[in-house]
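Note that one protein chain is taken out, while the other chains of the complex remain in position.
Per-chain numbering from 1; labels A, B and C assigned in written order.
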Amino acid sequence: MQKVFKNAKEAISDIKSGMSIMLGGFGLCGIPENSIDALVEADITKLTCISNNAGIDNVGLGKLLRKHQIYKMISSYVGENKEFERQLLSGELVVDLIPQGTLAERIRAGGAGIPAFFVPAGYGTEVQGDKEVREFNGKMHILEKGLRADFALVKAWKGDTKGNLIYRHTANNFNNMMAAAGIITIAEVEELVPAGELDPNCIHTPAIYVQRIFQGTDYKKQIEFETTSD
Amino acid sequence: MQKVFKNAKEAISDIKSGMSIMLGGFGLCGIPENSIDALVEADITKLTCISNNAGIDNVGLGKLLRKHQIYKMISSYVGENKEFERQLLSGELVVDLIPQGTLAERIRAGGAGIPAFFVPAGYGTEVQGDKEVREFNGKMHILEKGLRADFALVKAWKGDTKGNLIYRHTANNFNNMMAAAGIITIAEVEELVPAGELDPNCIHTPAIYVQRIFQGTDYKKQIEFETTSD
Amino acid sequence: MALDKNGIAKRIAQELQDGYYVNLGIGIPTLVANYIPDGMDVTLQSENGLLGIGPFPTKDKVDPDLINAGKQTVTYVDGSAFFDSAESFAMIRGGHVDLTVLGAFEVTENGDIASWKVPGKLIKGMGGAMDLVAAAKNIIVAMRQTDRDGNSKLLKECTLPLTGVNCVKKIVTDLGFYEVKDGAFVLLERAPGVSIEDIKNATEGNLVIEGDIPEMKL
Partner (left out) sequence: MALDKNGIAKRIAQELQDGYYVNLGIGIPTLVANYIPDGMDVTLQSENGLLGIGPFPTKDKVDPDLINAGKQTVTYVDGSAFFDSAESFAMIRGGHVDLTVLGAFEVTENGDIASWKVPGKLIKGMGGAMDLVAAAKNIIVAMRQTDRDGNSKLLKECTLPLTGVNCVKKIVTDLGFYEVKDGAFVLLERAPGVSIEDIKNATEGNLVIEGDIPEMKL
């Protein structure tokens, strides 16, 4: 079983218009840069993108927004993006905002075969909507559903030829859960090594969740707010 | 904040009769040997023990069973233990059997503040009982609840003075989730190192879940079924 | 001639495909690992937290921190990963495991399975069996077709407490290979030398036999 693909273009070649895609990353940290660039070059539109954020103007998901490839964003925070604002206000873009922890847990549940679960976040707010409400331990909770996607595009630090992944620092964020929640998961890594080189006690995403993997190139790793002490 | 305790006796000194305790381990692999021995020596009874298995005769939880310190076991598999059988048949011991994956997820949910969630396991069987049943995606599920305990006793390979833990091979099993589900979690480790020595990208249990930690001694690591190829 | 344990395991191994992630239960299912075709990439999952079970260790490589779900000492192959039990059952429940092979006391024509409890005998617990049968995409049961008294274990309804309902997809017994479909045991293959009559006599549930039924090629 060959999971190793040559590059992003080859790995994403069967993603089609109208599909749902999860994309890892928090802000611009840990985003699948190569896969996003390949999507931008491909003639794919009407995507539903599940990602904590929506990139910034012309970086990350901002590139897909600019080319009007996204029909709907499912995110927790979408600030810092003028083109996003414009499309949202003009009605070109549909946005579903979900509390960050609920989004993370819905993705985790999707990958773990849990169709629904109760959380306190959002109770009494507009997030509650017509969701089922129930009291547990004297506290009100709302019922949230597991979330999967046709494809998950994740970015890891190191990966092996079987598909095991290790993330670096805070570049893990949503990548680990999304890997498990994609019907097909495509991982791009900074360093692809032969199976057996990674410490099996230190794997974040076991290979069973990863269907395709490729060695990424030219990572820009742009910083949104460079803040220093000097 | 000093989390480091001298030994098991000191760390478990406020565990009282009638309390609920989670104990990590799968069979005899990864069990908190030192803490169990300290419980055996302490004058504590009527414990509710949540543990995937119940040890074997006079090893692991078998030691607590022999001294009649356990009132109730919440487990998924309790074979391989004659004293257990005797107490169960005589009515001295109450046993609540839970599918292993549901038990693992209930503990994970308990630590993660999720009071209830739906799973397919047990639907249509006696495990279903009077639990709520609901169909999702054409498949029947039952509602299961999060599980916590007064204390969690876990065993790790390496730990640091802040309470971060790393497990070795299959000795992780239930330890990681239980660490998060204990109101007070006591970790015993084979090697206790100063904070900063463990790779922060390779921590299994972040320190926030661990209230007490101590350097264990004299690990026996008994094997239930030694099976070799030669 | 009816198959022995290894024969059943061999036939099941023919159902493996390249790239499969497989969970093998205790007993006959474990033997399937011995018949994985050369060069085929099959990864074995152990629900106590290992993806990538290797062969049993040599005496000097025995490691108490490295066991399988049957609590036997094992090894791990290159490219393995260790994880906790919640993650392990997330894999199982989430449908990431391609094939689950497990034993059973009884199976019904609807795919119900009883495998964990015999009333009157001591209760040992279901372990991970209920999670596995409720969640696996593809379940093959490995079992003898009759009990010691010759009573069929392929039934209309289970007499023993259930492990799961409507979940078994295929069955390999000492007598035949069956698909469970539309409320029937559909006979796909006979064990070498076993007659249709032998199979009919050993099947209590609804048995469907269409056309010529080939012998297994082992």
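Details
What we mean here is this: a contact is a pair of C-beta atoms (placed from the backbone, for glycine too) under 8 Å apart; a residue touches a chain by one contact, two chains touch by 3 or more.
Just so we're clear, the structure is a prediction, and the values are computed from it rather than from any experiment.
Among the displayed chains, contact with the absent chain in the complete complex occurs for A, B.
The chain not shown here is touched by just one of A:G18, A:G124 or A:P194, and that residue is A:G124. On the side of chain B, touch with the chain left out of the figure occurs at residues 1, 3, 108, 110-114, 160-162, 164, 180, 194-196, 198, 200-201, 203, 206-209.
Within the entire complex, the positions of chain A that touch the omitted partner chain are 26-30, 52, 75-79, 85, 88-89, 95, 97, 99-105, 107-108, 119-127, 157, 167-177, 204, 221-230.
Going forward, only the chains that are shown with their structure count from here on.
In this assembly, the chain whose C-alpha centre lies farthest from chain C is A. One inter-chain figure worth recording: chain B and chain C are separated by 29 Å, centre to centre, where each centre is the mean of the chain's CA atoms. Our note on geometry: chain A versus chain B, Cα centroid distance of 33 Å, whole angstroms. Multi-chain contact residues of chain C, defined as those touching 2 or more other chains: 76, 82-83, 89-90, 92-93, 135.
Multi-chain contact residues of chain A (touching two or more other chains): 112-114, 200-201.
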